[in-house]
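Starting off with a structure, shown below.
In this view, the complex is presented without one of its protein chains, the others remaining in place.
Chain nomenclature is as follows: A and B, assigned in order of appearance, with residue numbering initiated at 1 for each chain independently.
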């Protein structure tokens, strides 16, 4: 099976909901979290740190490899080996796929994957699921559109895999050169989920319960013309929101560049800032689960 | 009215004095302060962090925008919106004037301005006032000289405005090209304060109760000759201190380059290191006030 176990996911979501309501502030008192960000990611790092501190714990770590032993030629395995001697849990973010798994094989403390390569970013998926559940109560019966750079983006793939464990319908919305890889599409279909692949948001927005936007990076396109030709199709503005259901929710892992116009921020269906805030209770649940084992 | 309300200032100074005497160590336990330094400032950041920790709280944040989402094109508003979901209060330092005000319009938690542009730096002004009050008991009747780069410097302007709310006399000491802007001088005079504008410290030092030095940056001058011609006039050494009153106090927001000779450090009138230390109780009072609202 790919991704996280359904039961494991649901336990985290329940715990996150409990933590969001408060009352767990000293559960990890005296514990130290090491945050090893081999690749920078302010948002993810801060929400892990806030989560750890909300639980009463403390953090050590680095936010980029500048000035670390990695620069002196130290291997990931040695770094993890050593840091596990200084802490009770390690959060790792790395540009290489499989880094978190490799780390977990050499650590005496639990490893939490905060994103490796374009492979996986499980706590992002968990907070995405948490946001959907909080707004729409149930995953079954949902029609979810995932839009943007589905090929190289880190968030769309694991979210669609997690949703395929429920009775959902998924629409992948992207330019052809950034479409979801065939293997993932097949996996999701084999899991019993109906998948559509479309070019434009307009093609599906009327039927969606969730529209999940992601960034399209200019550098993915061979020429500026091609970028401009496509990027216009992947911007959510007021006009487009007028076509959507009254209770559709609009999500984005952030940071956004221009995929969602600022004018949409005040629409009650815009959930991306709440989604970002949900990172704290979700990561509290992940850290608690890792350290209470 | 420009600057902070007189009453608000006096409340902070009273609270700071209480905190300096001790006994408030767990007041902000469980609270998280986000320190967003879009522009680096070690001293200010450290004293905010120390203040927060002295109150029992914790901090997350960045010390420069390297490796943050700002580099991915995220707007200040989005950053603030997101960070306010991770924290209970945000301290913001930014190179652009008005950044703190803009931030406060988009944050669900209190914003504390830790300096924006050459506009304002209110907690520096508060600790400057705290230092003066601690040494000289009263603002009324004081003659204060403010010396250095009054045009582009961030500290002299708001300090002089704050002092103009009391019965003080202010001497601005600077080269003509770095003099205080006319609008500020007019505002202070209209506020009932006597203002002198002089070229040299010698012109006024005999009568001063406070001499507030600031850095003059070489790059403000068109030529090296012009810099050398002026900079010599703005250095406080033993000789100059001999002209000053026995109970004058010498201040500097630090870091200094050569505006105050090291030989002066042992003079009991040299208050700049104590002034820097006063940043902790003053910022404790600011953070406590912001988060207890």
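By our rule, a contact is a pair of C-beta atoms (placed from the backbone, for glycine too) under 8 Å apart; a residue touches a chain by one contact, two chains touch by 3 or more.
Fair warning: this is a prediction, and the values are worked out from it, not measured in the lab.
Annotation: of B:63, B:118, B:135 or B:289, B:63 touches the absent chain (contact as defined above). By the touch definition given at the top, chain B reaches the unshown chain through residues 25, 40, 42-43, 46-47, 49-50, 53-54, 56, 58, 63-64, 254-257, 262, 273-274, 276-277, 279-280. One chain is missing from the display, and on chain A it is touched by residues 30, 32, 34, 58, 60-62, 66-69, 72-74, 77-78, 81-83, 85-87.
We adopt the following convention: only the chains that are shown with their structure count from here on.
We define each chain's centre as the mean of its Cα atoms; on that basis chain A and chain B are separated by 41 Å.
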